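All protein chains but one are shown in place.
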Amino acid sequence: MFNTASTTPEKILQMFAALLLFAAVMGVILFIAGRFGGKRGDKVVAYLYLLPAVLLLTVGLVYPGLRTIYQSFFDAAGSSFIGFDNYSTIFSDKDQLTVLRNTVFWVVVTPFVATAIGLVYAILVDKSRFESVAKALIFLPMSISFVAAGVIWKFVYEYRPDQGNVKQIGLVNQLIVWLGGKPIQLLIETPLNTFLLIIVMIWIQAGFAMTILSAAIKAIPDDIIEAARLDGVNAWSMFRKITLPSVQPTVVVVLTTIGIGTLKVFDIVRTMTGGNFETSVIANEFYRQTFNADNQGLGAALAVLLFVLVIPIVIYNIRSLRRSEAS
Amino acid sequence: MSTATPVTTPPLKADKIGAAGIAKKRLSSPWASIAAIVIAVLWTLPTFGLLVSSFRPERAIKTTGWWTFFSDPTTTFENYSKVFGEEGGVNLAAFFVNSLIICIPSVLIPMSIAALSAYAFAWIKFPGRNILFLVIFALQIVPLQVTLIPLLKIFVSIDITGTFWTLWLSHATFALPLAIYLLHNFMREIPSGLIEAARVDGAGHVSIFFKVMLPLLTPALAAFGIFQFLWVWNDLLVALVFAGGGDEVAPITLQLANLSGTRGTAWHLLSAGAFVSIIVPVTVFLLLQRYFVRGLLAGSVKG
């Protein structure tokens, strides 16, 4: 069952075999866990429950992560130790500083705008007759691969010169022309281009925010709402005093997840500008250094920088976790 | 989208008016509706442009905007027939099967592993809980690219390269941090009274997990399931590295990428190809959305 399956029935068989094997492993864990009880037994149960996840994560993520940190102190070929040189390059090289600046734009703008739009929209369409259709429309971009998204936005941002009978094929420039302006080479104008790329990410992520927040809104207990309604609370205070506090933990989750997703994003930049015209971000630069420029050390240092940047997000989460624990 | 219309979701009956409902009602309905419509239009327009483009002839796509379609409607199915056609010489159906075979275990495995872990983090006190949770949380940021070579080395050493196992295992692993985090947060919001009551009744953690937690967890699992499915379905990177060895394991994204690949800016083929690739994920979302919402409404959360 560990061979390459080549016919469709073989493949399906292999899939079920794998699922059965997996179920058996889980069954054994649960069976053992079921034999423990009491306060002391709790610990054993917890560790048993965590065992498969910890095992996979250690091999699949922790080890490669540590290896990357180690590599970041070595040169391009990974053969000689150079201390913090890669890091000082990141913080002194002019191009790398642009990369850092852009990353800050992305991480500050994307999560907040995407979450705000998702939340507002979730409220607007909640319980409406067309809720599921309306949600599907916003969610749609989520289900589109980055390659497809690149194609889609080409038809939005494309530039054609203002010359003879040449027609615009990008929507934005067509609007500009209709309004009497001259077409702009949108993806070259810095720093406008970075924000135009961010819009694509917001377009993709708002659906995620909307879906999760909509679920949270629906989970607000009816009695709270009833009570507020009897008190004659108006719409704005309802939003501020009831909806927002109730979904606040979920908002944190959404912000965090989008924030992390944004830090890692490189597909959009890669497809649309290739990181040229001062639009590169850390994740893209990491890929470029590692795979195009064959500079393993600098690539690793950029990856480590991504870890480091997520620390504030982690701290914010500890705080809100503690707060909810306390209440 | 109009391509995925076969799946329709019956509108929900609004028996009770929720908080958002009130918020919206009071926000003087016409404005709320207009705002919603504006957002919906803005969000749909780019994709709609692609849909229209995919039915336009190659020349028209390259020289005029898709909106001119409305003044000069020329349609063609040539783009689609080329994507599937014998020119490509590919059996897309086989890759479709591969994608499904890759997706199903890649969703189910991390879902169950993460549910167990999230339960432990949310409802069992044990030493090192917070630290371990934060470590797992922080692992979300490990860029997938750094894991490729070490993982591939391991797969080579246990001799499972070129099989579905590599994809199942790696997708499952990569999904865990986010899955554990999301499910944990969801579980934390379940009233602790429910669990305490069960404990008083003498239930152990195994039976609490199955009898109390799992039914409440359905919507969260559905939500995670959808996202994981989309991620795996649209994934190219993991498939590229681990599905090495040819057509037997390659998913449809890889095939589409290769199909469009040789033709850089063949927008007519790319627009049709892009559409083909999003039909399944959109359908899955529309199908599951019902369970998703039903699960939420039926949940005893609302007591």
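Letters A and B name the chains as they come in the text, with residue numbers starting at 1 for each one.
Note that in this section a contact is a pair of C-beta atoms (placed from the backbone, for glycine too) under 8 Å apart; a residue touches a chain by one contact, two chains touch by 3 or more.
Everything that follows uses one rule, which is that contacts and distances are computed from a predicted model.
The complex includes a chain that is not drawn, and of the options "Oxygen sensor histidine kinase NreB", "MoaD/ThiS family protein", "Dihydroorotase" or "ABC transporter substrate-binding protein" the UniProt name matching it is "ABC transporter substrate-binding protein".
In the full assembly, the chain not pictured is in contact with A, B, by the touch criterion defined above.
Only one of A:Ala76, A:Val177 or A:Leu244 touches the absent chain when the whole complex is considered: A:Ala76. From the options B:Ser53, B:Gln228 or B:Thr253, the residue with contact to the chain not on display is B:Thr253. Residue B:Leu148 is the one among B:Leu148, B:Ile226 or B:Val280 that touches the chain missing from this view.
Interface note for the absent chain: among A:Leu192, A:Ala227 or A:Ala293, the touching residue is A:Ala293.
Although one chain is not displayed, its contacts with chain A can still be listed: residues 76, 145-147, 159-161, 163-164, 166, 185, 187-188, 267, 270-271, 273-277, 288-289, 291-295. Mapped onto chain B, the interface with the missing chain covers residues 58-59, 62, 87-90, 148-149, 152-153, 155-156, 161, 234-237, 240-241, 244-246, 253-255, 257-259, 261-265.
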